[in-house]
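Contents: one structure, followed by commentary.
With one protein chain held back, the other chains of the complex are shown just where they sit.
As written, the chains take the letters A and B, and residue 1 is the first residue of each chain.
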Amino acid sequence: MKAYGIRSHISRRIALAGMAAAGILAGISPAQAADPIKIGLIASLSGPSAKSGEAITRGMTLAITEINEAGGVLGRPLELIRRDDEANPGKGLIAARELIQREGVTVLFGGLQTPVSLAIVPYVNQIQVPFMGPWAAGTPITKNGADPNYVFRVSAVDEIVGVALVDRAVSVHNAQKPGLVLINNPWGESNEKALIAALAAKGMPNAGIEKVEAKDVDVVPQLTRLKEAGADTIFMVANVGPSAQVMKSLERMGWDVPVVSHWGPAGGRFSELAGPRAKTVEMIQTFTFSGNDNPKADEKLAALKALFPEIESAADVTPAVGIANAYDAMHLTALAIANAESTDGPAIREGFYAIESYEGMIKTYEKPFTPEQHDALGPNDYVFTRFIDGEIIPIE
Amino acid sequence: MILSLRSRLSRMVKDPRVAIATIALLTLVSIILATQIGGYFVFILALMAINLCVGVGLNILLGLSGQISFGHVGFFLIGAYAVGIATLAGWSFWIALPMATLLGAVTGGLLALPALRVSGPYLAMMTIAFAFIVEHGAIEWRDLTGGQNGLMGFPVPEAFGRVFFEMEMAILAILFAGLSLVLYHVLARGHWGLAMRAVSDSEVAAQSVGIDPLRVKTLAFVLSAALAALAGGLFTPLQGFISPGSFPFFQSILFLLAVVVGGSRTLLGPVLGVLVTVLLPELLSGLAEYRLLFFGGLMLGVLLAAPRGIMGLLQRVLIVEDPKTAVASGMPLSELVGRQGAEVDLAVSNLSISFGGVRAAQDVSFTAEPGRITSIIGPNGAGKTTVLNMVGGFYVPDSGTIRLDHDLAGKTAWAAARAGIARTYQTTQLFEQLSVIDNLLTADRAGALGMPFGPPPSDAARSRAEGLLAFVGYDGPLDREAAALPHVDRRLVEIARALATRPRVLLLDEPAAGLSQSDKEQLALLLRQIAEVGIAVVLVEHDMGLVMGVSDDILVLDAGTPIAHGTPVAVRNDPAVLRAYLGDNDYPGRPRTAPWTGERVAVLGAHKLVAGYGAAPVLQQIDISVDPAETVAILGANGAGKSTLMRALAGLHRPVEGSVLLDDAEISGTEAHEIAAHGLALVPEGRQVFPELSVRDNILLGAFTRKDLDADREIEALLTRFPRLRDRIDMPAGVLSGGEQQMLAVARGLIAKPRILLLDEPSLGLAPAMVRELFDTLADLRDEGVTILLVDQMATLALAISDRAYVLENGEVVKTGTASDLSRDTDVEQAYLGAAE
Partner (left out) sequence: MIASTLITGLGLGAMYGLLALGFHVTYAVSKTVNFSQGSSMMFGAVMGYTFGVTLGWPMPLAILAALTCCAVLGLAIERFVVRPFVQRGSDLWLMATVAAGIMLENIVLFTFGKEPRSLPSGWADEAIEVFGAGAYPLQLAIPVVGVGIALLLTLVQTRTKIGKAMLATVQRPDAARLVGVNTRTVIAASFAISTVFAGIAGLLIAPLFNVSASMGTIFGIKAFAAAILGGITSAWGVVIAGVLYGCIEALTTAYLGSSYTQIVSFSMVILVLVTVPNGLFGTAGLKRV
């Protein structure tokens, strides 16, 4: 059984839209008590980031299935409605408007790319619908200056990751002059800021900032620049594909340099793609299915396998952080709606603050949200991991 | 009833007031929708209006001027960032928006400079590169653009005491979209719009009515860039956030798609287009990850189903042609033509040009006086058209002068046209997608187009155009698309269009080709009348009856060199001229020693063969047959249909009506390559050797369909027959002389071991010695029993080596008989040199 029926939606939606286009539909009909509570998701469902979009879908679907089996929220089932933003902030904003104004979603999830989230943030604050971020890590998404602020997040925050990466490089690898290899996209740029700030805080120089394109086959020229500038450690911020290319290029150069990475390589295929060097990467994570003490990890993996027959092993549930973030975020959101005892945006916002404790996949959350703190994950929730035999294992 | 409804509808659609009213209504309805529907749909409406602005701009570029751009998202981005950066810096939105538009226009102009020097895939790449440079510029110029994470927090525009939220922004965008539609409408109807459409249809013809294609295309580029930037400027406050990710390259394709799917070169096409590219994806948003897949398929489907776009399809179904014909204005021709400047002689002196070492024209001098008809004649390949091309500004002469008021040698074609030199072309160059009347109106200003959004051609210009059409004798509808005109009308309209530029000199390149005898008589009358109003007429023509009848002076060229100059009578009796035309009288050709006595079982036969181009049949009910081992000639003046007949027989010209039998197999519906395999080899006009392949490869390709080729032995045999080719066997065929290429073309035909060999104008452009060699070879082949069907200008020679002949006139067989009978027939000579006055 799939929780998100696509086909059933299409005809009805086209009919509705047709009516609306003709100017007949003037507003949003108020939800009936028996109607499901709609949860919107805006993410890249096609294109290069489709896998992450799929992970978020799976995490949310698992959570929604559990919630609905337990009787739903406020006696109503939850329903997931998804939109593809094609990684385009403009499309993301249109989708947000459509989901909120036309579909009448109660809470909006979304944003794989920071700019897509940034484009949506002012709108949700204006229209007062809670917006939950399960992925995009840009700092200003939650710290957006709005009051009241409707944006929450269960994901990494670049600022904090930057500090953690620098700490790791200095304490373990005794880095003096690290070099940066960043994917040329908003995520890379956001981490550039965070890493430079973290280095500055320690009074450290950098050996250079190099960018990789998503489709760079060979990163040797960039790495050669860093090597010649005297880099003694590499900070790597890139998705699994380009990260693998960085490792292959290091291998080609025969340059044995420690690599401390953001969570980008977390895809299960990193070992396959990056070759022998994959195991040397130290990678920050909020969650792994393997080597995890939390019994929920194995339990949820089994549940996922049951829900999605195409999942056969831990290697198929990637990126794990996407699933875990989305799963926890969905449960936290359900708790917030329950606390609010209504589907009213401002009430749900208060509902988030009222969450006391929740035992999630990533950790046990204690008062995860306060008016000052809209990020449920903090500096203590990160672990450094390594790829061992294709599995992500925390480093002692 | 239905028809009258359609014609009434058609007239309505074409009424400019209806167009303006439609735009006004659309705008009004959209504004009302914007104030009523609220929420999400207002936003979509605003986006549609913004996309419409870009679409209208692209419609100017693609629809009117025929240029493509994959880079318009670049201009869109520039406009969006300009407004974003400026308003963040404290500028008012109302100043930032026009500045952004201007910035787009300037960037467009800068890109147009290099971009418009190239065309086709090169232009496409140039615009793609532009889009990528702009995108990466926005990413890397971080201080200004905010880099990958973009810009946000723009102050909300305010005016009239209102804050511009989405509804107000939507109304603003709708107003701009409506305005851009009005702009398009005015532009398209005006002289610039006409010029753009003209350039898009034929740059060559556009130049010859005085239009500078580069200026026209640049304006189109600038306007479309400005509209894209304006749209970008509206996008910024509507979105409240911009980053490079908002402007993916794919968006450029969507912009283009809107125009193509809606129907380019139609006013409302882009409106329908944005429904497909903006609204439709929204309706499909429930497909989530499958949306792009579905949209791609839909895009392909729509393109296949309606290649002219939805509006194009609708027009084809709904619109009927206005049957109104030209009304003679009553003005005398002198007034209709209204010459520019004073009457001056066109003095051409010592004009020379060579192509790749071949002298195409050498020391050509003549004077064309106002009021007189000066003809340039000579056999095919004599360089007549080359001389016209130099005078008309299409070729830059190596030396010599072309003096009207001042020297025009080396000036562009449009400059020559503006100086008063108008021309027509061997193959008519009309603006195919324009109506007949519009074809003339493009020429009305002779390139002086005035302001871009000026009024449409005046009523006076229209009635002048009608007067000219009536004068040349065009009696079809003014509204007819030029592409649909029959051959005769094409000639007439082209002459009228040349006259519409108010020329001092009129160059005519074979205006009589393909005309019937009565049409030719009409044409002669016309030419005289044109000369009489004081225009210097320069005529290049093959039809000697016409030339001898109308000319005041005749210049005869042969192989690029003038060989005679004088009155018709003098030229007609000049032995050099006779030799050039009828072939070298010293060489009579070698007839068969004994008359042909073969069996009358046709190898090749045509029965009631009809073929033509478009509506005009060139061949009418042709009956011919060729028997085994027989040599048959087809004679006739240029334009009589000889080449079309050869092409029809060989399968290059399809479809044809009637029947063609090759060895009792019906081949009228068969394609050329299959006919070749059946054993028919055509040595085409102009030789058509494969220039970059070696001589050997050219010959071997002739045996493409043969399985039993003994290459070495057969090539050796051919080299014995054509000794000239032996030394050149490994050279690229392109470097061979004309005569050698002809030998090669024949050899290529022979190696196929054909059942019948067809030769189309083999002597064309060959030196006399070469002609002799060629015809000796043909006589040898005949004597060896090869079946031959021959078309050649050199009638005497062709008859000499043939057993039988057919005489073609205006696409009909007018005479047939044995070669010896026909060679004594004076009518045949007449067909070539015309009757003496």
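One rule holds in what follows: a residue touches a chain if its C-beta (ideal position, glycine included) is under 8 Å from a C-beta of that chain, and two chains touch if they have at least 3 such contacts.
Because the structure is predicted, anything quoted here is derived from the model rather than measured.
K.L.:
Quick check: which displayed chains does the absent chain contact?
P.N.:
Its contacts among the visible chains are A, B.
K.L.:
Out of B:G286, B:G651, B:G739 or B:P762, which touches the unshown chain?
P.N.:
Final answer for the missing-chain contact: B:G651.
K.L.:
Touching the hidden chain in the complete assembly: which of B:A89, B:V163 or B:L304 does that?
P.N.:
The one listed residue touching the chain not shown is B:L304.
K.L.:
Quick one: which of B:I23, B:V260 or B:I667 touches the chain that's been left out?
P.N.:
Counting the whole complex, the residue in contact with the absent chain is B:V260.
K.L.:
In the whole complex, not just what's shown, which of B:W91, B:F165 or B:Y290 touches the removed chain?
P.N.:
The missing chain is touched by B:Y290.
K.L.:
Name, in rising order, the residues on chain A that touch the hidden chain in the full complex.
P.N.:
46-48, 50-51, 54, 184, 210-215, 217-218, 220-222, 224-225, 228, 240-241, 244-245, 248, 251-254, 267-269, 272-273, 275, 318
K.L.:
Kindly note down the residues of chain B that lie in touch with the hidden chain.
P.N.:
Counting only chain B, the missing chain is touched by 68, 114, 117-118, 121-122, 124-126, 128-130, 132-133, 136-137, 140, 204, 249, 253, 256-257, 260, 289-290, 292-293, 295-297, 299-300, 303-304, 307, 355, 385, 389, 392, 394, 425, 650-652, 671-674, 676-677, 681-682, 684, 688-693, 697, 700-702, 704-705, 748, 752.
Going forward, only the chains that are shown with their structure count from here on.
K.L.:
How big is the gap, in whole Å, between where the Cα atoms of chain A centre and where those of chain B centre?
P.N.:
About 57 Å, centre to centre.
K.L.:
Note which residues of chain B are touching chain A in the complex, please.
P.N.:
The touching residues are 33, 36-41, 43-44, 47, 139, 142, 147-150, 152-153, 235, 239-243, 245-246, 248, 250, 279, 282-283, 285-293.
K.L.:
Sort out for me which residues of chain A touch chain B in the complex.
P.N.:
Per the stated touch rule, the residues are 6, 9-10, 13-14, 17-18, 20-21, 23, 25-28, 45-47, 50, 53, 81-84, 86-90, 93-95, 97-98, 100-102, 113-116, 118-119, 122-123, 138, 184-186, 188-190.
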